[in-house]
Each structure stands twice: as C-alpha cells, then as structure tokens.
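One protein chain omitted, others in place.
We call the chains A and B, going by the order they appear; numbering starts again at 1 in every chain.
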Amino acid sequence: MENYVYIALFAPLVSSLFAALFAQKPKIQLVGIITSLLIGIAFVSSFTLLLHLEETGKAISVNLMDWIVVGDMDIKFGFTVDQVTAVMMSVVTLVSTVVHVYSNYYMESDKGFNRFFSYLSAFVFSMMILVMSDNFLGLFIGWEGVGVCSWLLIGFWYHRKDETRDVNPSISPSWAANEAFIMNRIADLGMLVGIFLIYWNLGTLKYTEVFAHLGDLSHTTLIWIGITLFIGAMGKSAQFPLHTWLANAMEGPTPVSALIHAATMVTAGVYLVIRANPLYDMIPEVGYGIAVVGTFVAIFAASMALVNRDLKRIIAYSTLSQLGYMFAAAGLGAYWVALFHLAAHAFFKALLFIGAGNVMHAMHDELDIFKMGGLKKVMGWTFLYMGLASLALSGIYPLAGFFSKDTILEVAFNEHTYGIWFVLWLTAGLTAFYSFRQVFLVFLGDERYHEIGAHPHEAKTYALWAMAPLAILAVIFGFFKEDFVEFVTKLLPAYEMSEHTEEMVWILTIITTLIAVTGIVIAYIKYAKGLKRDINFEKTNWLYKLLYNQYYIPVIYNRVFAKPYKELSEIAWKEIDMQVVDATVDGIAKFVEKSGDVSRKAQNGNLSSYLKWMAVGLVFITVIAAIAVAVK
Amino acid sequence: MTIGLTHYLVLSAILFSVGLAGVLRRKNLLMLFFATEIMLNATNVAFAAISVHLGDLSGQMFALFIIAVAASEVAVGLGLLILIYKKYGTLDLDNLSIMKG
Partner (left out) sequence: MEAIAFYIFAILITGLFLVTAYSRNILYAMSSLAAGMVLISGLFFILGADFLGAVQLVVYSGAIMALYAFGMMFFDATRDVKEKNSSKYLVFLLSGFSAVMLVVIFAAPTIGSHIEPIVTASKGLDNPHAIGAVLFTKYLIPFEVAAVMLLVAMIAGIVLASKKMDESLSEIYLDADPETEKKEQK
C-alpha cells in the first residue's frame, strides 16, 4: 500500500521533470501524452488508496526521511493518507488528469507546449505534497510550491505587454502573476506566524501530536493560532481583502484556471481549516468570524459577477463565491460539509472552465459575452456541459450542487446564525442568475459573433470525451453523500443536525430551490431571446458602475499600497542601495587598492630602509612582549 | 657605590642602541659592518654580566660562541663585500637598489 502513496506522490514529479527536458523545444505531442498518462496513474493510485481506506479504515503513513534535525527540532518528511487526504488526493488527481488531457487540445498550437505541461505537473506535485503531508511544515512547502507554480502558470504568456486598466483589467499576464504571488506571500506571513506559534508552544509540528496537545494551550494562544492560520488560508483561497488576484489570474491559459483556480489551489485554504478542525473546534468565536468572512465574500463576489462581461471572470467570481460557502460551512463547524462541497464544486467548476475554454477557442480568444450568442447551434456538446455545470452550481436537484449547497444552508440554519443563512440563501439566487445569464448570453439568442467575424466550431472529440468524467460526476456525486459522510467522519467530527432542523429540512429545501429557479427564470426572461443593452444605464447608474469596476478595490489597492511602495522601493534603491551600500563596498575596495599602492613603495631595494623597518618591527615586538609580560 | 647587574645591563642597552643607530644611519656597506660589530659586543657584555651575577657559566659560553660566530661572519661578509665592489664599483647602499620591486 505504501507503494501507492509513493506513486501518487512522485508520478507528477516524474511527469514534470520529463516535460522539463523538452521545455525549450517546440511542441512534442509525446510530452502531452506521457504527462497525462502519469497524472492518470497518480489518479489510479489515489483512488486505490481511497478504496483501501474505505475497506480498512486505517490511515497509511510513510516517512520518507528525516528533514530538519537540529537540537530539539525533529521534523520529518512524512506523509499520511487518511480519509480527508484520500478525498483530496482523488479529487485533485481526477481533475488534473482531465485538465492534462484537455490541455493537449487547448494548447496544441502554442509554442510553449512542453513548458506548460512541465509547470502543470509540477503544480500537481506540489498540491499532492500539500494534502499528503503529515506536518505543518510539509504543508507549508506544498503551499509555497503551488504558489510558485501558480505564478509560473498565470504568467505563462509573460511576453505580453502591460495594458491600461480600462483596456485590460488585469493589465498583463506577468502583472497578474506577480499580483497573485505577492498577495499569497502577504498571507503566508500570517501562516508562518501561526506555524511558529504552534511550534513555540508545542514543540512539534506533526498533526497528530499537535492536535493531541492543544488542550495545554491557553485560549488566547489558540485564538491567535487560529486567526493567523486563517490569514494564510485567506490568501490562498482569495478571501476578502486578498481577493483581487483571483479574477486577474484569468490571464493564464484556461486549463490553468480550471485546475488551479477552481479545483485545487484555492481549495488549499479550505483544506487547511478542515485539517486544523480540532483547533477550530476549541475556538468557536474564530470559527464564527471565518464563517462571517466566508459569507461576506460569497455575496460580494456574486454581486460582481452579476454585471461582468468577461466569460472567465464571471466563472472566477463564481469560484470566489463558492469558496465563501465552503468557509462558512467550515467556520460553523460542519467540516465534512465543507469538504463535500469542495469536491462537488471542483467537478462542476472545472467543467465550467473547460467549457469556457472551448468557447474561447471557438471565438479566437474573444472573452466578451456580449459579442457571443447562439453558439448552441455549433457547439452543442459544450452547451450541454456548461448547462449541466451551471445547473449543478445553482443547486438544482438532482445534481451535485444541490446536495452540497443545501446542506451548507441547513448548517447555517441549524447554528441559529440566521443572518448567515439569509445572505447565503440570497447568494444562491444570485448564483443561479449570473450562471445562467452567462449560459444564455453565450449559447442562446442572436448570433452576435458574426459582427466580429468569428467562425466557431466545436472542440475536438477527445477533448469532449475528457470532459465527460467531470460532467458525470457533477450529476451523480450528490448521491454519494451518505457514503461520503460515513467515510469522512471517521476522522472529522460528525455534524448532526438538531431535531428542530430535521423538521425544517423540507421547508428549507423548497425555499432554496425556489430562489434558485427564480434566478434561472429571470435570466431566461432577460437574456434567452438575445441581448438588449441599455448603454445609458451602463454609463450612468452608480450601482452598475460600482459592481462593474469591482467596487473600485483594485484601483484603491493600487493607489494606497502599490504606488507608495513603489516610491519607497525607488528611494531604497537610489538613495540607500546605490549611495550607501555600493559606496561602502567601493570604498573598501578603493581603500585596499590605495593602501596596496602605498605599501608598494616600501619595496625600494634599499638595504638601509629595510634595516629601518626591521628596527621598527623590533621595537613593536618588544613593546608587545613587555605588555604581555606585565599583564600576566 | 657597588656596581650591580643593572649598571651593566644599562650599559649594554646603551651600547646596543648606539649600534642600532649606526646600523640605521650608515649608507656605506663597510661602515654598516662596524655598527653591527658594536651591537654584537653590547650583547656580549650583557651575557657576561648576567652570567657572573648569577654564577651560571652558560652566559659566558654563549658570549664565547657569539665571538666565534662574529669572526666567521666578518670573514664571509668581507669576501662578499669585495665581490660587490668588483661588480658594481660602489659600496653606497642608496645606489645598490637592485632588489627594488
């Protein structure tokens, strides 16, 4: 069984290294095939481990090697596959395999084909380290690894020039990549502080040991640890205020968005909270804070998606919103619910992104949905897939989203946090609305794409086959809920709904479905027949402008943080570095040179002067000898 | 007053410094040798004085050997001096700066 752990862990690494060999060469199809195969092998291993764990119920631990053994500190490179890890591994590898296969189609005419697969597999490897590690430091390594790979992948087309914000809100791929990485880094500071606090107080970083001794710590310490760890999660999962990078991350190729910004990296934050559930169980006030932040982000992102015209950005805001749901569930203590939603969301969100990729390819990378329409005729399968995914996202029975999202709403109701319940309920309606707004504007109605001269066509067959597993899972995953609960609650606390909620379940379900259907119907009425734009409204209405410009938050960040920091950096460079540091180093060099020049003159070949120097040396030595003797 | 060890040591030191001053001053090679001889003699005086005052004969033995060494040194030194004079025609140290570097 350990072999499966190693295979699952290292197959992506091998894949990445293999592709890296050819990174500078033009496209080699074999690279795409072999990398997809290796990731597929990783998926098979992960799933085998999942099944094995289901049978035996015992976690599998391997210890690769001792890593840091300094004084009292003994941190090993250890990996544990328990129930939570197995679920995460299976989800990650499944979506990764689909994305790898799909990328063969999407990146087929790109010059950096081999490089792309190398980065993508490296990302999968980092994510595996993250979820499989058995201590906080291994988690952190995976954390940083996915950050780096995300940077590499978002900035994949790094040679594109910067544009102004009104032309391209993300300015350029390299700018977006930097923004993503820097925001992650800011959050990582919080996470590091959290890890330090854990180590300082408990002397160990291994999950099992840390959670066993949490009771020894004071409540304040626990609160601090919980808050700082969540700050790290905020960066990775793009919670407010570190959320602007996720929308801008759409500058990367679409398979990247499908893998990283839908299914895996952004869920790392949720994974952290789920993994640290013993900690958060002891500090319910922090948990409540997390739930509030999550809820806020849910509606915040949904509001921005309502008016957006960019195909991928709408899906990005949707991801942001669903992450908010996950944090709300985790914050309220229903960890298995959050995990369940994480898995379900991974499937249908990745499907949505890949579908968007098909549309982009068909429309020659055009992203404005106002310029699309009526694509159903040409891209029937993509329409089906995206429709299914949107239905799942909206939480319509019997698709996966219904089971996961509704459970979250039930949890909110159960905890008597009716405010959270109301906001989440409203957001469900908004989610349904904007998802179907997108679907209808792209696939139904008048064919606006003729104005820009596009000739859309469906994606290649094998790409459509690759999307199939995700679609199937988006449909049937909900029915595995019972098995899932039984499986996962061997590790996670079982969250039982109270009696009161049991009665209310039917009413809640009906209300939720009602608002979702309402959203779909409104979208249908407005957009199914075609796009009717009111340019005046768009230009003058303050609410519209606020939402369209993302509440002007990117502009605020630029003016308040980015510009002053840049000025500070320039001062540090010009004033401090060049004039102080460089001058000092040059000064030392000049001093050495001059003193050498002066000393050279002592070698004049004149015996008399040499004798004088000998006398000086003699006096010097005798003085020192006398002092040494006197001191003794 | 009785002459103690200190008197002889002070005398030796004075003679040594006179010799040192000569060594540092002299630009003529031969006169440099004279000054070196002064220094050697000064140390001999010191050795002999300490030896007599402690009753230890090692000092006088040392002084004896120093005299022997000085003799050999003069012999070889003058031989070399003759060769230098034959080659460069001068014994002035300021002009003999061949090892300048």
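The definition used in the following text is that a residue touches a chain if its C-beta (ideal position, glycine included) is under 8 Å from a C-beta of that chain, and two chains touch if they have at least 3 such contacts.
Keep in mind the model is a prediction, meaning the values are calculated, not measured.
Residues of chain A in contact with the chain left out of this view: 612, 615-616, 618-619, 622-623, 625-626, 629. Listed by residue number, the positions of chain B touching the unshown chain are 1-3, 5-22, 24-28, 30-31, 33-35, 37-38, 41, 44-46, 48-58, 60-61, 63-65, 67-76, 78-83, 85, 91, 94.
Please note the rule applied: only the chains that are shown with their structure count from here on.
Centroids built from CA atoms put chain B at 86 Å from chain A. Per the touch definition, chain A reaches chain B in the complex via residues 603-608, 611-612, 615.
Residues 20, 23-24, 26-27, 32, 93-94, 96-101 of chain B touch chain A in their complex.
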